[in-house]
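Only a single protein chain was left out; the remaining protein chains are all shown in position.
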Amino acid sequence: MALVEIRDVYKSFQREEQRIDVFTGLTLDIDSGSFTALMGPSGSGKSTLLNLIAGLDKPTRGTVTVGGKVVSAMSAGQLAAWRASNVGFVFQSFNLLPVLTAYQNVELPLLLTRLSKKDRDERVKIALDVVGLGDRAHHYPRQLSGGQEQRTAIARAIVADPTVMLLDEPTGQLDARSSQEVLTLLQRLNNEFNKTIVIVTHDAHAAERAKTTLHLEKGDLIEKPRGAAAVGGMR
Amino acid sequence: MKFLRLVVANLLRHKLRTVLTIASVALALFLFASLRSVTTTLAATAQFGGARRLVTLNATGLVFPLPLSYVNRIKAMPGVTNVSWANWFGGKYGDGKSFFASFAVDPESYLAIYPEISLPAAERQAFAQDRTGALIGKRLITRFGWKVGQNVTLQGTIFPGDWTFTIRGVYTPTDPAIGDDVLIFQHDYFDERIGRAGIAGWYIVEIADASQAPAIAKSIDDMFRNSSAPTKTGTEREFQASFATMWGNVSFLMSTIGLAVVFAILLVTANAMMMSARERTGEVAVLKTVGFSDRLLFTLVLVEAGVLALTGAVIGLGGAKLLYPAINFNGAGFLPGFKVTTSTLIIGTLVAVGLMLASGLVPAIRAARLPVVQALRKVE
Partner (left out) sequence: MVPITYNVRSVVQRPLSTALTALGVGLVVAVFIGMLALANGFRAALARTGSDTNALVLRKGADSELSSGLGRDVASMIAADPHVATGSDGRPLLSPEVYVLIPLAKAFDTTQIANVVVRGVSDQAWTVRHNVRITAGQRPASGRAEVCVGNRLTQRFPHTRVGETLRFAGRDWTVVCNFSAAGSAFESEIWGENEQFMPVFRGQVFQSISFRLKDPAAFEEAQRSLQADKRFTVDVHRESTFYAQQSQLLSNILSFLAIVITSIMAVGAVFGAINTMYAAVASRAPEIGVLLTLGFKPWTILVSFLAESAFIALIGGLLGCLFALPINGIVTGTTNWSSFSEVAFSFRITPLLLGVGIAFAVLMGVIGGFFPALRAARLQVVQALR
């Protein structure tokens, strides 16, 4: 069974008078331990897909299942708790809280667990070491470079040991070198720690690092993936 | 409370804003406490009065005296245990800018009827034995730097001439409504100086049984009804209350202003907090993505408002509670025993809680209901 199962998903937005159909019957599996890149032009629905998997958004029809849980059927309260332990989300613009240090930002998801202060401290330190920022723990976001900020955000995403990591254009605001650092880090997380990663990008270099690339256009998968791990369904 | 750090970090984000908000809440509640204390102090003064003390005045009005000859007739009445008398003496000290009250009293009976005027027995005796002696409230000591044994000269405004008294003692009122800025001197000396006119401004009648007060008051008034100076007798409390009502609507105005003040500051604070919450829409969305529940975010925003409101309350109410005793405030003599009561502190705290709810509820609900996807779209 695939880790993420998207079954016959419809999604439409009402904008002003117009109805925009993003997905009309999308079916897609993402396996555990995979590293999938979602590519496609603006408006193709790649961010929406990510939001659906994260439970931030709900499909108009169809089901989204992650790790055997039907995400699309959960209530807002259930979703929040589920996200805290199952999803690591990374944004294009990092979205660290400016009032907290790197350490405190990474600690945020752990505050929602029952872990003791000592256990939290241990995990935060490990996460920061993994992303190579052990020495920047007590810096504020404004004191970090873009690449460092994004690595902090990745540490925040992995600290609670989530089922799946979702990254929305993680290199979109970074220079070439920082981008490479972040992508190498993601590959490591996938290879060494066996993290399931889904990354939305329009950067071909970034997509190359992934094991699987899915192309979305107007809500449809238009190309068979390179890898054999995932099977895209089309209607 | 591991989330407290998050609240603190948010409050420290704009230190100036936080300080200003707390300061405005503190100012509002300080003013509220001060204005309400004016009202409660006036009310407390009006409540003053031993249940067993009656005051007899000339029915024609406060400014008309009664014959001194009434003493024995009142004393002889059943139920009356003691009678004292006093006369208002309008005296000016120095340039007259620093006013204080002065009365001519019958020392022995007056001090017996008013156990609230407490002073050492030796001073009490010294006062009773000196015809031109005077007793002063302890506030006058600090105000004028007088000493026991010193001579003090007042210029009479109603009873002309220079009146020189020797300070024989300093009293401390055990009930603040008595006033600690009063000078009293011997009525006999007063009577002699005004040519043995034999007058008393008012009588204080002590009775054995408080429940008999209305009956005794009526029989006193009946006794003098057809004399040249008919009387009006009431309990001391009624007498005091009539002074408090002389402020007319002033007390009402005070409470209205107090409300306007609290309301104005509430508006301003609520506004500042809502604006600060709006700035953080994106952050709330991020926290939701991380997995913070709606309820947790609601609580966090409300706690933040609560910290602001309650810190302000502690500073404002505590400040009022500590400041007034420290400067020995009595409203230039108009508000003896000025006191910030516990009920004022409780109401002030409730106002702060109300302020927290009013200013925190809207942002908290907004934070809880924030749709993540739309908010993130704005952030990204």
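A few comments on the model shown:
As written, the chains take the letters A and B, and residue 1 is the first residue of each chain.
As a convention for this text, contacts are C-beta pairs under 8 Å (C-beta built on N, C-alpha and C of every residue); 3 or more make two chains touch, one makes a residue touch a chain.
This one's a predicted model, so the numbers in the text were calculated from it and none came from an experiment.
Within the full complex, the chain left out of the display is in contact with B. Within the complete assembly, B:K92 is the residue of B:K92, B:K138 or B:R193 that touches the hidden chain. When the omitted chain is restored, the residue from B:A9, B:L27, B:A177 or B:L323 that touches it is B:L27. Touching the missing chain, out of B:S98, B:S118, B:T132 or B:Q155, is residue B:Q155.
Considering the full assembly, B:T269 is the residue among B:T56, B:S84 or B:T269 that touches the omitted chain.
Only one of the listed residues, B:Q47, B:T60, B:T174 or B:N328, touches the absent chain: B:T60. Within chain B, the residues in touch with the undisplayed chain are 14, 16-17, 20-21, 23-24, 27-28, 30-31, 35, 59-64, 90, 92, 96, 155-158, 160, 230, 232, 241-242, 245-250, 253, 257, 260-261, 263-265, 267-272, 274-276, 278-279, 332, 334.
Heads up, the rule we're going with is that only the chains that are shown with their structure count from here on.
Interface of chain A with chain B (complex): residues 51, 54, 56-57, 76-77, 80-85, 87, 89, 91-93, 95, 97-100, 104, 108-109, 111-112, 117, 156, 160, 168. Across the interface of their complex, chain A is touched by residues 2-3, 5-6, 9-10, 12-13, 282-283, 286-296, 372-373, 376, 379-380 of chain B.
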